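The structure appears right after this line, and notes come after that.
For this depiction, one protein chain was excluded, whereas all remaining protein chains were kept in their positions.
This part shows chain A:
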């Protein structure tokens, strides 16, 4: 591999140029997970030097589990915080654990990261969805969101823990007692669950605007997620942007039926 700056060799062990020291793009700058039944895309955007959002997406026992986290960049180790959170939470959810335990596991994982500066414990937001054939359980802390886009209706399922852009709740060692919001939504018909970080919803006027962009692509989760990320980047990409799109009932479940 050669350096994107000077063309010299890059140290494979740490991904920095052996000559000029420039950091090379990491695997996290653009992440895509495509399960077929659901898909997620996370991107660094155009302004931030790294992607501090993280996402996890897995399917098990006819259910889809998704977690999105946004590292708080004014704290320290924001990228590690979000990754630790989604990795810990998804394991609990896939094992059949309740959302409240997934949040607790995520919080513990973030709180274990080192505190290198006073008052800047690594911290992040959290939103997860456990999606079965007929219900969607959402858990969240902070301002990452979950939406339900039905055939007619478009709803924000979460209520931001924030005053303006200042978070009022987060995960991490300095978060105090974390009390996640947990809500279960029972859709009346088919639709799409969308999880996203503020890198997307900052550019959305309302749930209806999201619905307009998602409905035409409801049966193609990967294309829908990619298009939404592309939309945010087209609007300036000022923040990291992460989107998970999970249709319900899942497209493959539908195709499996005779």
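In the analysis below, a contact is a pair of C-beta atoms (placed from the backbone, for glycine too) under 8 Å apart; a residue touches a chain by one contact, two chains touch by 3 or more; residues count from 1.
Please note the rule applied: contacts and distances are computed from a predicted model.
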- Item | Per UniProt record, name of the chain withheld from view ["Germination protein", "von Willebrand factor type A domain-containing protein", "Beta-ketoacyl synthase-like protein" or "4Fe-4S dicluster domain-containing protein"] | "von Willebrand factor type A domain-containing protein"
- Item | Contact with the hidden chain (one of A:120, A:183, A:202 or A:220) | A:120
- Item | Among A:73, A:108 or A:220, residue touching the chain not depicted | A:73
- If you put the missing chain back, which residues of chain A would it touch? 5, 14, 16-17, 19-23, 47-50, 73-74, 115-118, 120
